[in-house]
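One structure coming up, written as structure tokens, with questions to follow.
For this depiction, one protein chain was excluded, whereas all remaining protein chains were kept in their positions.
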Amino acid sequence: MVNLNVDIAGVTLKNPVMPASGTYEYTGMHNSIFPPDKLGAVVTKTIFIEPREGNKPPRICETPCGMLNSIGIPTEGVDSFIKNNLPLLAGYGVPVIVSIAGDTIEDFCEIANIIEGTGKADLLELNLSCPNLNHGIEWARNKKQLYRIIKKIKESTHIPIIAKLSPSVDDISEMALIAESAGANAVALINTYKGMKIDIGKRRPFLGNTAGGLSGPAVHPLAVYAIFSTFKKISIPIVGIGGIASWKDAIEMILAGSAAVGVGMYNFVNPAVMGEVIEGIEHYLAENNFDCPADLIGLAHF
Amino acid sequence: MVNLNVDIAGVTLKNPVMPASGTYEYTGMHNSIFPPDKLGAVVTKTIFIEPREGNKPPRICETPCGMLNSIGIPTEGVDSFIKNNLPLLAGYGVPVIVSIAGDTIEDFCEIANIIEGTGKADLLELNLSCPNLNHGIEWARNKKQLYRIIKKIKESTHIPIIAKLSPSVDDISEMALIAESAGANAVALINTYKGMKIDIGKRRPFLGNTAGGLSGPAVHPLAVYAIFSTFKKISIPIVGIGGIASWKDAIEMILAGSAAVGVGMYNFVNPAVMGEVIEGIEHYLAENNFDCPADLIGLAHF
Amino acid sequence: MKPKISPIKPFYSEGRIIEQKNEYAGYLDLLIEDKVISRYGKPGQFVMVKGWHSNDPILARPFDIVQTDSANNLFRLVIKITGRGTELLNSLKTGDMLKITGPLGNPVKIKVNENIALLVRGVGAASVVYLAESAKKAGVNVYTFLSASTKSRLVCRDYLREASTDLNIATDDGSEGFHGDARDLLEQHIKKLKPDSKPGRIYTCGSKRFARFVSDLERKGLTKGYVFLESYMACGIGDCHGCAVKKKNNTGYFLVCKDGPVFPVNSVELD
Partner (left out) sequence: MKPKISPIKPFYSEGRIIEQKNEYAGYLDLLIEDKVISRYGKPGQFVMVKGWHSNDPILARPFDIVQTDSANNLFRLVIKITGRGTELLNSLKTGDMLKITGPLGNPVKIKVNENIALLVRGVGAASVVYLAESAKKAGVNVYTFLSASTKSRLVCRDYLREASTDLNIATDDGSEGFHGDARDLLEQHIKKLKPDSKPGRIYTCGSKRFARFVSDLERKGLTKGYVFLESYMACGIGDCHGCAVKKKNNTGYFLVCKDGPVFPVNSVELD
């Protein structure tokens, strides 16, 4: 019998599959198609302290085997989130990962504190890598900053943290190493790649916010490499994200070195995909006589 | 009447379309399908001083809307190239761009010298960004190295040079600025993105050389952004490369800031594509009452 | 505003193409067999449809539910061929399968005792057929004003004739019906109606000019106005926050899929 449990920073997930932040609304219509209680973990869209409206439309745009988004993280703000949504999420009986961000290190620390105070979050994911915020990506690009922010947040919260990193850097494996040395309990690779589309009729950028983040199957080979190149450098677990559209893509991610996987924009294309990924992983393990996902992690290296 | 001429570093191209290095063999079978004398310029596969065999197979692999390659630049070496191929290329009556690389700065300078000696090359493209060479990408990643190598090569040759840069960096626009300040006459953006595929049956990397370079339509939105973000920072021309599969993609590249465009892996998919791109650009200019491609360059910024 | 969440939660399931027609050049009329939309789809709601396995193009496309027939498990879409996705749908054959997410968006509530007018143009006609039919069934008068550049673009004309109490046609070139602007036609008609049979609400779709006109009517206190909005969509179910449209006076955004697709005309910016 296959056991799908995985361990991320001391938290046990009943399977290695979760949504990538910002691609699944728990309290919305998706949960009638794929119920959140089947997930390895619930992961929220990134939360800020204050409410935010998000960027001006158009916010999305189809690209070859992918999409650009410049959503810009609309959020109800942490107070409303804690009051109206977190209790609901905590009620699903699966670990809750709250994705947080802020404009300053102090913001990050404050929101981490507020979330910790609720006792309802199992893990915090630091979104250090959103290409749609003014300086969103900079956290994950500047080595000193990255070290400092993680260090500070670790000092101000007891919840284990996942540092979500940007692929738009010289070498993501070095950034992951820095995240680890600063105390991160896991890393999430990758966030979207900065990209853009130009409307050749209007001769203007298509997106309201000029550029956006590319994700989807198009970037899967890049994400697999990011994970593969990082795996041997660090000893904390990797949550592999980027272009997963099927269980096969998820298995690639695990073989490259991921302990768990996040499914992003493909939730939009096939709202049942996360269930298919969970089943596919289970079948693959059984057919190939593996006991659990942990036996697969990083196998492509050996 | 539309005039398709463009100027790159003092060399006049009769149209802005050329193959990306390594994707069109002039002396091979392709020229019966699309003849090189219709091109804006001929661009060679990267040449080294010594012959090289290339990497072990499998060397290519299909990905969503793209492909990975780990060809590893097989080459006949500069002597054979000069003797057997360069005269032929020079005979097409269009500017010749020779792509060169080496393991050391001295190698680059030497091969530049040798090519200059033939009097048959109009431009040199420095491949500072091949992800399939041991340290191929490093030239374009390290600011000091990038400056030094371009400076040295400029000192040892009079042929204008195009620095071909890697997108796998923090910020390609900064690297382009460095290339300009070191004396590059133009930049080519972008080379392939490091990526990989894992064979989930064998649980091993699919490519013989483990990882490869991703190119094709999948990366087009990334290339457009690379060009867009670089355009305002530099005053030398940009050759825009990455994922062009149609004239519309090429127009996007020009509107983002390219003075000319390179078509890469789509030559494999549709060996007639460069002709279609040339025609498409001509029609677009005519229909929108532009006189020449230069009138379009960077228009999406304004 | 209507409730934020569709009363019937959406499904993700398959439908089979039973019939395709290209009666109007450039438009596709699809009759689809399924067990969800045919049964639960309501006027004003839409579906996300993907009819190809490839990820290029990757996203499903949104279309309004034009008719449902729950007895026979059938529903209808009317699609304007505009790009790659609609071309792919147009190339499908009878018997081919579609992946469908829906029903999506908030149904339009029909008030008994309140007549309605529909002012639509082009493929915008597809949005209101189901609404007309249901309203008429509920005993409400449905005054429909269908407009197009020319006769051959009067999409859904027959469906609307059947579904409306009264169908009025205007074409820009006069090739059918009134020669001129459907707004004038509507004003003329409404003037002639007795006060108690005048429409309490007007729904419009397919033209920004029409939307502004309806907005003006409401501001003048003549009727309540509603507009069917479109926006680029990735998910259709409120996950992606991609389909944002500006609230009136730039006070933030609505999501077309979750808050709409039908909006009180004066609650949104009609830029």
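The first chain written gets the first letter, and so on, giving A, B and C; residue counts start at 1 in each chain.
Basically, a contact is a pair of C-beta atoms (placed from the backbone, for glycine too) under 8 Å apart; a residue touches a chain by one contact, two chains touch by 3 or more.
All of these numbers come straight from a predicted model, not from anything done at the bench.
Displayed chains that the missing chain touches over the full complex: A, B, C (touch as defined at the top). Note on the undisplayed chain: of the listed residues B:59, B:164 or B:194, the one touching it is B:59. The hidden chain makes contact, of the residues B:28, B:93 or B:119, with B:28.
Although one chain is not shown, part of chain A still touches it, namely residues 64-65, 217.
Counting over the whole complex, chain C has residues 52, 54-57, 93 touching the chain that is not drawn.
For chain B, the residues touching the absent chain in the complete assembly are 22-25, 28-30, 32-33, 53-54, 56-62, 64-67, 69, 71, 74, 216-217, 245, 265, 267-272.
Assume only the chains that are shown with their structure count from here on.
Inter-chain centre distance (chain A to chain C, centres taken as mean C-alpha positions): 36 Å.
For the pair chain A and chain B, the distance between mean C-alpha positions equals 34 Å. For the pair chain B and chain C, the distance between mean C-alpha positions equals 48 Å.
With touch defined as above, residues shared between interfaces to two or more other chains in chain A number as follows: 64-66, 216-217, 245.
In chain C, 55-56 are the positions where the chain touches two or more neighbouring chains simultaneously.
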